[in-house]
Each structure stands twice: as C-alpha cells, then as structure tokens.
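With one protein chain withheld, the remaining protein chains of the complex are depicted in position.
Naming follows writing order (A and B), and every chain is counted from residue 1.
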Amino acid sequence: MTDTEPLLQVRNLETQFHTDEGIVRAVDGVSFDVYPGETVCIVGESGSGKTVTIESITRILQMPPGEIVGGEVIFDGIDLTTASEKEIRRIRGDRISHVFQNPQGSLNPVYTVGAQIREAIQANRDVGKKAAREQAIELLDEVGIPEAGARIDDYPHEFSGGMRQRVVIAIALAGEPDLLLADEPTTALDVTIEAQIIDLLLRLQEERDMAIVFVTHDLGVVAEIADRVVVMYASKVMEQGHVHEIFDRPAHPYTRALLDCLPGPDGVTPIEGTLPNPLDHPDGCRFAARCEYAIEPCFVGEHPSLLPADGDEDHLVSCLLYRDGHDESVIDREPRRADPFAVGDDT
Amino acid sequence: MSETGHPLLVVRNLEKHFPVQAGVFKREVGRIRAVDGISFSIEKGETFGLVGESGCGKSTAAKAIMHLIEPTGGEVIFDGKNISGMSKDERRGFRRQAQMIFQDPESSFDPRMTIGESVAEPLRVNGMTDRERRRSIVEGLLERVGLDAGDADRYPHEFSGGQKQRIGLARALSINPELLVADEPVSALDVSIQAEILSLMEDLQREFNLAILIISHNLGVIRQISDAVGVMYVGELVERGPTEDVFGDPAHPYTRALLSSIPRPDPHIERSGMELTGDVPSPSDPPPGCRFHTRCPEVIQPDGLELDQTDWRTILTLADRVYRGDIDPQTVRESVLSVAEDGEREPEDVTLSEFEGRLREDFDIQQELEPTAVDTTIHHAIEALYEERPEVAAERLQETFATPCRDSRPASTTVEGDQVAACHLLETSVEASETVPATGDD
Partner (left out) sequence: MSLETDTPESTGIDDIDWEEIDANAVRLDPEIFYKYVSLVLLCLLWAYDYIYRDPRLSLLDVDIPLGFTTFNLELNPGNVDYLMGLTLLAMFWWVAVPLARSPEMTKQYWREFRRNKAAVASLVFLAVILVVGLIGPLIIGRPSSDFGAMHEAPVFLGGTWEYPLGTNSRGEGIFKIVIAGMRVSMQVGLIATLIVIVLASIVGTTAAFSGGWVDEVLMRFVDLLMTFPTFFLILFLVYIYGGDLFMLIVILGITGWGGVCRLVRSEALQRTEEEYIEAAEAAGATMRYIVRRHLIPNVSNTVITAATLAIPFLILTEAVLAFLGFGDPDVWSWGRIIAEGRDDLGTAWWVATIPGIFLFATVLAFNFLGDALRDAIDPRHQIR
C-alpha cells in the first residue's frame, strides 16, 4: 500500500473554536494519510475531535467560530488549508464528497430527490437536464433504491431513514469523488439498516476504487470496514495502524481500554475518570490521568509524538513508554475479546 | 426466585393502538398498532431486556406498562394486582414501586431545578414533606451513584451526559422502587460511559434487589445486562426467553437476522451475510400473517416448490407489492421510457416485454426461472399488471405462491424450556427443516 502516493495527507492539523469561555483546541496537531481506494476509520468518543478533523479537510466547518490555525491538508498536491475558496469549491463535491450522520438534515424537504441529485451532477459536470436525470436514476439504482425510475420524483419524506441515507450517498457519488468523507453515516440507523448501508459503501468502494474516511465511535463498524484506523482522544491521535493490529495488539493503553468498554461475556470494564477539559488540556499525555501505566514523565511537557510501535512504521503510537529508555512491555496489549455474540457464532 | 410465588410484573397481551384521525370531526380512519399483544413476566431481582429496531413499539410498550399512556388492551399485573383496573389512589401505590429512567440525559432534568430538587421529586410528589429527610436521602443516593452530596445544589447543565444518567438513576431509586424501567438508558452515551452506567445499574440491582425492564436497540447492551430477553418486531414479541438461549441459539429468523447484522468488534469475522432486505413495515398497516414475512429470508415455500431461497424471496417481495396494490403500471411504463432515454414515445407504447423486463430487474427476479411453471406464473401476473388488471395478477400469484407465513399468524411455540418464539417454521419444524435451509448458521 505504501508504494503508491497518498491521496490525502493531513499534517499537524490544528483547528480551534473561539467560544465565550475561551479557545477550544478541537483538533490539536493531527496527522494521517489516506491512500487511494482504502478505508481509514477515525474512531473516538464524542468530543475527541474526530468530526472537526474531517470537516477541516474541505473546510466545511463553521468559520467562525471555527478556525484552522495550523498544519496542512494536501490533496493531490494542493494544500486545502490555504487554497482559495474557488479552488476548494471545485474539489468539494467533485473529488471529495461528504456524507453526514443525519440523512434528514442533509436533504432539502421541498425538492424531490431527483432534483437534488441532478443539482449535484450539474454542479460538477456540464450536462443537460435530461442526461442529468438519467444519471440520477442510474445513481439511485446503484445505491440500491428499488424502482429508481419511479422514485426519483418522490420527496425526501417519502423515503425511510435507510433509504434517505442511500439518497445522500447517491448525491455524494454524483461527482464521482476519489475520496468520500463519511461522518457517522450509520449511527442514526437501526442495525439491520446499518448493515445494508455498510455493505453498500464497501461495494461502491470496490466498484469505484474510492477512498473512504469513515468517522465513527462504534468499534464494531470499524472492525467491519476499516483497512487502517486512527484512534483519537482529546483532540490528539493516540494510535494509528492497520485494523488487525489495532484490534489484536493495541499499542496505546487508551485503545485497549476503549476495546474493553465493549459489553462482553464477562461484563464491561469502564475507563475510570473523565475526559479532560477541552478548554484547558493538561500537561503531558492527555490520557495520563486515566491511564493505569502512567509514570511521572507522562504528566509533564507536551503530548508525546507518534512513534512506531514494535518497530513498524505503519503502526504509530503516541505513548511515552515506547520511547527509548522506557519499557513498553509493562503494557498489557491483549484486549479482552469483547465480542458478546461470539457464542452464537459458528464460524 | 420470588418468595411470594408469583412474578413481580406480568404483562399479558398488552396492546396500545393509536387512532389515526382525519377531518373536522376527528373521525378514526385507521389505527397504529404500536404494541399489539405482547406478553412476558419479570421476577424480582431479574432483568428483562426488550430489544427491537426503532418503531417496533418497545418504548410505547414501556410507557403503557407504566401506565403513562393508557393501554388499549391487555393486562399489567404488578405484585399480584392488576394495574389497569385500578383507581387513581391505588395507582399511587404502584407509582411508588415502579420508576423509570430515560434516554436523553439532556432533557430528563428540569433546567430550573437543582439536582437535589429533581432527585427528591418522587419523594415530594408522594407526600414526603420533611425537607431534611428528603435532603438526607438525596445526599445518600448521590454518593451511592458516584457523585458528591454537595452536587445536590448544582444545576443539570453543570453535569456531563454520563453524570446525568447517574443522577437519573438516583432519582428513580429515591422512593426505593421494586421495578426500574430503563428506556434506552445508555444509547445517548459514548461506549466508555455506557460501560460505567451499565455496571452501576448491575451493582444497584444487586444491592436493592431491583427488577429491571431495559429497553434498547443495542443488542450488546441487552446481552450484557439482561437475564431474559424479548425481541419485538412491528408491535409483536417474536421471541422471548433466557438471554443465553435467545442470543446463543435464536429460534426466530428475525432474531437471527438481527444478531447477524450487528457489526462485531473483531476484524477477523466476516459478517455471515444474512442481510435483511427492505424496511420495517409501518405499524399502521402491518403485513398479514407473520409480520416478518415481508423481509424474512426463510419464508416457508408452498408444498411442491423447492426454489432457491434467494429467488423465492425476490418473488415474494414482488407478490407482496402486488397484493398491496402498490405497483402502479403507469409508473412502471414511465420508468421504462426514462431509462430507455426515449422521449418520443408515449407511456402507452411500452411493450409487454419491456414492461416485464423493467419489473424483473427492479425486483431482481431472474429471467427464465426454473421450474418453468413458476416462471410462467410470474409472466402471467406481470401480463395482468400490464393490462391494468391488478386483481388478476394478485390472484395468479396467490394461487401458486401461497405460504402459511402470509396466510396465518404464527402462534407462540415453546422451543426449549422458557424460550418461546412465534414462527411457522417452529410449528412445522419437521417439514420445514427439509425444505428450508437454516441460513443463519452457514
């Protein structure tokens, strides 16, 4: 995977919000790469900065109060943080598309879904109304809407939640993007519908060779779709690596703690303590206060930078114990197999 | 488990229908069968989980059990007494022994009351006028759920979602109830916080010998906390039984489908691929027979038919739409034209083969299905549709593709021990196992 050039490079991205109480550093030096055709999952709890991270990529973030104050987002050689409004608008929707959590909110209730897909097509391509309509039907068919030809003139409220999310995905696909940024697209849906949407995304990715950045808090979804995983906590990247490494041998104590929170046959193991205050991040490692392996140096200085875990350049972890002079072997890297449904499974 | 010999809560054929009204005189034009005859019981100190997709009626069931909304039918028997027939005064006693916690930590506290006042509210409305005593109970409870006694004077907006849910537990426990009804208590919380709240609930249950009715769409949560579980689908309980049995060896195809669609936190497992098609039907117009038959991957085939289950499913989906009169031939014609990029022709000019091709493609029905008799029936039905005679189409399909799953409502069948499911496959398990492969486990 590493022999091709990355499609998207996020380097030390810093995004802040100006609020009445002070400056919230929502994204604080986040870096990761996305290669063509792969799925990267950004996983984290609410308030970890995962949504702000992907909203910063195409700058769809509300600005103000948000502001990108540092770092680079390089897509196809262009730095999106400094690109002109015109350039970025050409990229948005055409080469990079968004899918949001709430399908209700991303569709305009007063236009038919056909009109909305057509609009997305015509925004990116110079085609006539009729051709656009035909493409819209094809897209609806592709995202699995039965009788697409008949349903194209329906209004969003005539679709169910899962169907609406399919429509949203169809709109996102209209520009034939290279990169799809999906922000919790299945969180509002029921499990049976969620499974349908995930399968749809995986199928589309294969057919179109499209890269996906998928933001979620659901580790089950991560395990299902991710090639690589970025674990975020308190505006920082804690760990990133291949999905198998993250789930089988998590390097960061936070990642393991998160895996242990899942309901399992022998109950759950909650993480003690609370999230740090985003207005005033503590010194040292952001997770130190809740970490069972924390040693004195963890509480001073900057948050540790990302280092290869196990000498693997593709598996990075930001934990002091992996630095030279410390002993990372104290960390228990065996997550409790937290699969509550392993019993009923015959595989 | 119960010393008194009867379960703490018995729910029998509980129904809650909402009328659909129209016009100036609020004439009833239909009914939403949100809860349509569910039965289960909870012992003292036991946890019963009610699980299902959104809109299946599980929250309505909780409210109807608590009599926050009046049930339309059935009985709720608490501690041997029938709540439904009770007077206002008698219900007061019930309210003191059954409490609720809610889904949304943001809206479950009055922003203008201190936490202390909110937690003390059940005591207050039940007539405890002694402020000092209320205060001491509240402080004890707040400490018990992991907060400070001093937090009683703070306001809800000063707390995080997880803390508010702890406070919600304190409020529910303030009058020392015997039954706690928890409606999606953790679904608004992060996983790490969910874990905290669930383990707190388990501790409190042991300590207070509480019976808990927990409602959730999250099977993992239900799995972890429940002793017994009920699976709801479109207002009905399709399966219930001990958690281990229901999740370990699900008897109803819907339970199997639900379990197999959960994303598993293990990248080595491939999902078993039993994906449900279509959406949950509306409770205002539930399908006849078994309500799951419109999506079920294991519908029983008529005698003599041995189709591949996938093909059978696609045929049934088409048949269902025809029975419901949902297919408008005119729309199909227009659809043919718009896909064929042919603006010259009128919808009337669409040929039968184009029409049939369109419908078969829409419903993923193979051309030239084997055996030929089946294919011919489908062809004739589509022809009838083409000729704008939907009744004839329905009749033809019904003749060949009649299935007990559509024709009659399945009765509850005991699978093993306390595990009960309502599925025709279980009633006729011997024949069924011959014709229908159990796709859940392959």
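Definition applied: contacts are C-beta pairs under 8 Å (C-beta built on N, C-alpha and C of every residue); 3 or more make two chains touch, one makes a residue touch a chain.
All figures in this text were calculated on a predicted structure; none of them were measured in a lab.
For the omitted chain, the shown partners it touches in the full complex are B. The hidden chain makes contact, of the residues B:V11, B:I38, B:V51 or B:M66, with B:M66.
Considering the full assembly, B:E139 is the residue among B:D36, B:E53, B:E139 or B:E298 that touches the omitted chain.
Only one of the listed residues, B:E53, B:E178 or B:D266, touches the absent chain: B:E178.
Checked against the full complex, the one of B:I38, B:I83, B:M100 or B:A251 touching the unshown chain is B:M100. Across B:S41, B:T60 or B:S108, the residue that sits in touch with the chain not pictured is B:S108. Considering the complete assembly, chain B touches the hidden chain via residues 63, 66, 68, 91-93, 95-100, 102-104, 107-114, 118, 121-123, 125-129, 136-137, 139-141, 143-144, 155, 157, 168, 171, 173-176, 178, 181, 207-209.
In this section, only the chains that are shown with their structure count from here on.
Centres computed as Cα averages put chain A at a distance of 30 Å from chain B. Chain contact summary for the complex, chain B toward chain A: residues 53-54, 160, 190-196, 198-199, 202, 217, 219-221, 223-225, 244, 247-250, 257-259, 261-272, 275-277, 279-280, 328, 331-332, 334-336, 338-339, 341, 343, 358, 362-363, 441.
Against chain B, in their complex, chain A makes its touches with residues 45-46, 130, 133-134, 137, 146-150, 152, 160-163, 190-196, 198-199, 217-224, 226, 243-244, 247, 257-259, 261-264, 267-271, 274-275, 337-341, 343-347.
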